[in-house]
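Excluded from the complex is one protein chain; the other protein chains are retained at their positions.
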Amino acid sequence: ETADDSFAGSIRVYTRDTSSGTRAGFMEGIGFDEAVANDAVIAAGFVIAGNLDQTNAVQIDPYAVGYVSLSTLDTNLFRGFSFNGVEPTEANVLNGTYALSRRFNWMLRDDYSVYGADAQAYEQLSLAFVAYLGSREGKASIAQSGGIVDLSTGESWNTLRSQHPICAQDNSRLTLKIGGSDSVESIAKDISPGFSTNCGNVEPEHNHTGSSNGFRGTNGDASAIDDGLSIHIGFASREFKDTEPARRKGVMAIDAIVVIGHLDNPIESLTKEQVKSIYDGTVTDWSELIG
Amino acid sequence: MDAIFELKNINLYYGQTQAIKGIDMTIERNKVTAFIGPSGCGKSTFIRILNRMNDLIPECKIDGNIEFEGQNAYAKDYDVIELRTKVGMVFQKPNPFPMSIYDNIAYGPRCQGVKNKAQLDEIVEQSLRRSALWDEVKDRMKESAMGLSGGQQQRLCIARTIAMEPEVILMDEPTSALDPIATQKIEDLIVELKELYTIVIVTHNMQQAARISDNTAFFMLGELIEFGATDKLFATPQNPKTEEYITGRFG
Amino acid sequence: MDAIFELKNINLYYGQTQAIKGIDMTIERNKVTAFIGPSGCGKSTFIRILNRMNDLIPECKIDGNIEFEGQNAYAKDYDVIELRTKVGMVFQKPNPFPMSIYDNIAYGPRCQGVKNKAQLDEIVEQSLRRSALWDEVKDRMKESAMGLSGGQQQRLCIARTIAMEPEVILMDEPTSALDPIATQKIEDLIVELKELYTIVIVTHNMQQAARISDNTAFFMLGELIEFGATDKLFATPQNPKTEEYITGRFG
Amino acid sequence: MNNKALRQRQDNFVRGVIYTLGSIGALVLATIIWYVVSNGIGLVSLDLIMGDSRTFNTDVYVETAPGNYPLEGYTGELELFYSERWGLGFVDTFNRAGNEAVEIGYVHPDSPFNQSLDKNGFDEFGNHLVIEVRPGFTIEKGFTDTAIFLGRNGAEQIATIVNQANVIDEISIQSRGDGIRGSLITTLYLIGMTLLIAIPIGVSTAIYFNEIAKRNRFTNTIRTMVDLLTGVPSIIYGLLGAALFIPLLNNTIQTAGGSVISGALTLAVILLPTIIKSTEEALKVISNDLRQGSLALGASKTQTIFKVVVPSAVPGILTGVLLGVGRIIGESAALIYATGAAIKDEIILTERSTSLAVHIWTVMQGEKPNFELASAIAIIILGVVFVMNFVIKLLAKRLSKAMY
Partner (left out) sequence: MISIRDVVTKENIKRKNTIDGVTQAIFMASAILSASFIVLIIVFIAFKGLSPFLLNYEGYNFQQGTVDLDPVNPISFLTGSQWLGGTLGLSSDYGIGFAIINTLIVVFLAIMLSVPVSVFTALFIAKVAPKRLANVMRTVVELLASIPSIIYGVFGLGIITQFVVFVAGFFDYQTAAGLSLLSTVIVLSIMILPTITAVSETSIRSVDKTIIDGSLALGASDIQTYMKVVLTAAKSGIFAGIILGVGRALGEATAVALVSGNLFAGIQLNPLGTTATLTSRMLLGIKDTTGIDYDIRFSIGLVLMAVIVITNLSLNFVMKRLGGIHEQ
């Protein structure tokens, strides 16, 4: 315990940039809404870093604090703090006790008519795709690739398939375009081949360029189509904003965010208030958080 | 006297400086005319007027009247390519193209559109024979011309020029880069060629001029100091400057 | 007779081919020695033996005994840099460094560690005066040496060499790239310089050899055919090959 | 003599500096190569290079009840987790991208899975197709009457769940994915097409500057403009590609968004200054004697350029091409905008796809950057450049030999 008491050093705060969905989820989750889209309010000396540099930093710098998606947490290399006393595990996320999380959302086009003769086919394929996301099979795929879903619910695709007659046809000449958030990219890419086999071998094509393009590519103005952003299904790793209206949208999975630090850091758990005070700069030394 | 070039009151400027100052000259057909004079006096410049190679120098301006075979060679509608096919040129440093010996000779005719292999073969052989190179290279026609010795390269360049059957061959110090043996061969060749062609040659070597030319022109500082039959010019130069130059120094 | 170089039974190979074949030669102090002979006979190779420039050619091998001022110049502990400061060299093509005229001359002394500005100034002026270039360049010492004319560049190279106050100056065809007037100047210079230096010169020009040298060596195919006082060698050559070469052709 | 000692000391000092800095340079270069190779070599295999990027998924099931298939005949060396009741063995392994995965390690000769049925594939009578489950398939997920299992649960747990099952509803198996063949092919296409566009324009421009243009203000201006292209960062080229070439191609040959062609056009612009510069250098050293020799024979300027000048400049042009190939292969920022970042297996020139460099960029993005795979691809890039380097140098040697 004496060793722990002596842990002192000025805290170095790491954060993702303002375009990151993880950051939005994190800042909202710790009650620091001002910092979602404003760097100027963050504690002095903060560093803007991607996943790679953050996980690298918390391995090198004993006084670092950052945050990553639960799927990236590697407790052999760095510490993942409990949040409000709850350990970051999938089970705790699913049962709602682990509070620091965000949702992966999907959105469909309101209007498929730009695809001419294939408009109807694409609309039905898109609907089938989001239905598959909620099926037992789809959820298992999402879980397999790191998304957090409740595997105990969800109907079998065998049952759902009947509502999507398009999947009984041969769709191999059609290309289903999927895009939006790049945080969702790896999950979406893992699901789409399974969907393809289950829905007439439609060809999935992924072009993930960011959450905002999830809306722009589906329901944005026409220029988005000229820019080559046009997609059938768009994802966002944050909530869709009011300026991003769509008739059909929903949740694919949950992602937990974990506050991380160096393995030498003796602190095991941080409260929401503590994390906020770290990030807004009211707490600047680890010693203030011990005891 | 059968004139092939008639030049009247030629002035030539490189930008501001005048390199040729009001020169008149008549060049005779099937004769060897030699240009001599100290360095920088305008020999090269003057010989290059004859096939309009000075056209390539942007800041070079020329006036005066230049008639080739009775036609104004600098007239707007006079075709410079045609002029150059009729007035060939051999340079100081042998400059064979980096191709085979055969291709070097065939280059000119091919540029004029001759494609027939048999015709080309004939042209190549004839030109090489006339330039006294045939025996030395007939077994290595496909080899690179860069592998020839300096003297052979220079004869190749002459052969290349002959292949175009020009009326006139201009030579700007054709032997200054060569050793004595090679020089000898070229001189012999020039004497042979004058049967068929008009030859104009620039040389630093007074004795060379004396040996091979019919007429000699002596230049100094862009002016034509003296011009006349070679034996007379060397035996009894009219102008003291000429005398000083040809006796003064060097050979 | 005061020998500065004593060479005995020199053989030199480029890889497999032998370029110098068992040559003996003695070079006299404060004399001009000329090397003549047809192209490729080994003149350049031989002159480069004297300041060990052939060391730079990887596949070149040499044996024999070369004494410079009584010391074996090819001995292991003989300092080649020292040799080259004592045996200067001027090349066929003028090769000034891309620096100012002043820096070109000061280069050698600076390399030897002379830093004093006044000293350098003096060396530069003297060398340029001795090489008869001072008047032409004294107002443009800070300008690039590349802007000089060919003859001036060659005299600059000589000045550069003189600045090192060598015992011997080697010259490999120093005038072949120059016009007659520039050639004349360099020849005059050589005659002047021989008061102070030993000079070895390679030339293609028989008359040049005759005019300026005291001794002449005639090479052929890597062998030394004849070597002796210039007037004797040109007047009564001992070897028929020599006679053939010097009378045969050309001037 | 004192001077001599001093000079030698100075020389030795400078020699020391040259060797030190030279070795630092060599060391840095070697370190980078070592770093890339040591990180990536584990993943490099023919399988990675030739393999498909996308997986082919099959969902299979069997209609028979479990039996007893003891593990006796197995002679392999894998660490198997085996279900005796279903005759299936599972192993923990790594996929092509270096991530953990579970594969089928062994199928008992009598196992019902030798005759499993494809849930989504039908023969002409509407019956499910028969699929033979073979070692090497990756397990994605599965459903039994009692539980769900996922590939990431690990072989041991999967084997236990499977062994307890009385009915197996479905096992999703996949062929191996994450191959980079498509990106490699795209890269080669990009190299070919870019050079095809950039070389003629670049060489013509250089010829214009060096052989034709008069020295005047106009020439100077356009030359300066070309020089400025050198400094433009690639990202700006990418934005140009997105703003100019993509709409242009969309409106002319009806592409939809980025394509290999728009990528090649963008890269061609990037390459222009390099090719122009090196060609010009090559043209400059060609002696004027050759040009005059040709013109004096009555050849036209065009003939002189094509027959005498350009052939002599070929080795120099090839050097520029070599630098260009390096640039094409290494470029990512510009291509992300001009070609997109879609990893494909079948490459269509009018559609999006990914070059090796963009592939690297892609695997380094997102929540789990995969540096091992990135390094493996970098090694392949080095391989491609090395081969190109060799071929181009050989070509240059051949051509310059032919010239002499």
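As written, the chains take the letters A, B, C and D, and residue 1 is the first residue of each chain.
Following the convention adopted for this analysis, a contact is a pair of C-beta atoms (placed from the backbone, for glycine too) under 8 Å apart; a residue touches a chain by one contact, two chains touch by 3 or more.
The shown structure was predicted, so the numbers you read here are calculated from the model rather than taken from an experiment.
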### Message
Among D:Ile104, D:Val314, D:Ile381 or D:Ala396, which one touches the chain that has been omitted from the display?
### Response
D:Ile381
### Task
For the chain that's not shown, point to the residue among D:Ile131, D:Ile246 or D:Val325 touching it.
D:Val325
### Message
Using the touch definition from the top, which of A:Ala49, A:Leu151, A:Ala246 or A:Ile267 touches the missing chain?
### Response
A:Ala49
### Query
Of C:Ala3, C:Cys60, C:Cys111 or C:Val191, which residue touches the hidden chain?
C:Cys111
### Task
Provide the residue numbers of chain B that touch the chain removed from this figure.
79, 81-82, 85-86, 108-109, 112-114, 119, 122-123, 163-165
### Query
Can you list where chain C touches the absent chain?
51, 53, 56, 81-82, 84-86, 88-89, 91, 93, 95-100, 107-108, 110-112, 143-147, 157, 160-161, 164
### Where the missing chain touches chain A, by residue
9-10, 12, 14, 17-20, 33-34, 37-40, 45-50, 52-53, 56-58, 60-61, 63-64, 181-182, 209-213, 216, 239, 241-243
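Following the convention adopted for this analysis, only the chains that are shown with their structure count from here on.
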### Query
Across the interfaces C-D and B-D, which one involves more C-beta pairs in contact?
B-D
### Task
Express in whole angstrom the distance between the two chain centres, defined as the mean CA positions of chain A and chain B.
83
#### Entry: Separation of mean Cα positions, chain C and chain B [Å, integer]
34
### Task
Send over the residues of chain A in touch with two or more other chains.
none
### Task
Using the touch definition up top, name the residues of chain C that touch chain D in the complex.
79, 81-82, 111-113
### Task
Spell out the part of chain D that touches chain C in their complex, as residue ranges.
3-4, 6-7
### Message
Which stretch or stretches of chain A touch chain D in the complex?
### Response
22, 50-52, 68-69, 71-72, 136-137, 140-141, 143-144, 146, 151, 156, 182-183, 185-186, 190, 193-194, 196-198, 205-209, 226-230
